[in-house]
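A single protein chain has been omitted from the complex, and every remaining protein chain is retained in its original position.
Coming up: subunit A.
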């Protein structure tokens, strides 16, 4: 499967999470008693773990998992933070950062993090206080191991510094080579390749600046430099490189321990982070020192990240898009005015210019309107892989059925909805779908099904996650809620099923019997709820014991583009969302029947109510009673239909949903407003409110 589509998303998100981890860990260091910060850190770490596992970066996920274990103890008051824990966590963070950097640079994100993992594990066991010096010694003893591991994976740039150091210790020569290509060289990339070819034959290239990828794409001027390990003497090396045609010169400098340590300092912040991450550095004081420099340098790697991220997408402040959109609406009004003027003046060159402008601004309009809208598919498309891996690791069979992936959502919502959906899916697969044996015993197919649906309804978007698993056990939920002191035993009896299910979203609640790395730490569902609430939506659960569970997320369409039917009522224009229109028709007055005081019509062999929009909206200058033929719009809400009488159809149009402002709230039958091409505001009818 092609991971590139969401690699940039992963990088962006992990950088965000790393940034927040860094910030919050620093905050926690100054306020160690504040457990709410630990919660925030824990959630970030948890999400990061989930994302890395999804993307297949196992080393990242496993290191995060170890850090999470430590944080879990802290969160539950079983462990007091102290400087050693902070240092270890920061080292862990630095290592994570350099792994993400490696992924940004096209690497695999693999790294040997065993020293940090060992420290983290010793913290969890609680024996670190007694064994700190011993641990130092043991990592010392492992040095040769580490260096061998690292030597096997020379391509890894996290360990450059330590690799160079260890190579020196083991008697290899470490060179810094600067190569200059001739000014008139045509195939610079090819020449660089030839140089690398020669170098690779007799040793290992540790790092090149610019990177190998950039060299291959000829993204360098005339110089490039490499760090290189080899047994060859300086002079031979120089001659070999200069024998490549069109290479002007090669300056080869041999490096010793001293120049190494000088070099490692002013080099990139990444290198600092590496040395900080490398707790197996030869001398103890140096390790401590690099730990602290690593922290002060935290801001630098973050800044680098933004510069180094793949350039296929850019992140733009939503406010700027709003401004762009508003400015464009202004332009539109003027355009309509210009068109009118030019048709009055009737000068062909003016008309032509205005026509051209109309076409261009039409295209521009399409782009501007679509800028903020993203199909939910961009979030959904990473789930199949995740579900597959998850099902495999749990030894379950799960089919993920996605529908409505083309549903468009506001970019702000898309950005935020990923994490909650990951949590819910993991939850469904971990807790919802039973194991194969259980399913067969229950008389079900051995493959469970998880449905992921997205759809528009009225002015909301719904996302549903439905599994056909074992359902929610009310009694189990209640007993755990009582045990975890979420509710009292007296309260428990009076709760409805829905209220019981909502307890799943209480902070610190988890029904998992054991902690797995998938879910079941009691974070997750409460994050889901707070996230969705912060987006102005809400989440609900329905469940049948033994049949399955459905999580339903309702999100508002704060700003979105929908197709609508524009209609007229006398002098007023309204929009009806196309998604709830079944069809339009023209009926005769006498077709309207009165049934028990309600007006109904026969439509496609069904009797459906017919409503007067002009009455509902108190139209000042239209009354369909005067007409013999009436246009109707048949709308639906779920499986209920109704006909709405209107004056005239104007046509279909793509409209931008705008809120009416905070002053006007809960206007009956109106879900929002839109601005028409002529600059006028038209109200959007909420069909859901018309059908009772």
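Operating definition for what follows: contacts are C-beta pairs under 8 Å (C-beta built on N, C-alpha and C of every residue); 3 or more make two chains touch, one makes a residue touch a chain; residues count from 1.
To be clear about the criterion, contacts and distances are computed from a predicted model.
The UniProt record for the undisplayed chain lists the protein name "Chemotaxis protein CheW", from the options "Ion-translocating oxidoreductase complex subunit D", "Chemotaxis protein CheW", "Sulfate ABC transporter ATP-binding protein" or "Phosphate transport system permease protein PstA".
Among the residues A:341, A:489 or A:667, only A:667 touches the chain that is left out of the figure. Checked against the hidden chain, the listed residues A:168, A:675 or A:691 yield one contact partner: A:675. Although one chain is not displayed, subunit A still touches it through residues 325-330, 333, 572, 616-620, 658-664, 667-670, 673, 675, 679-683.
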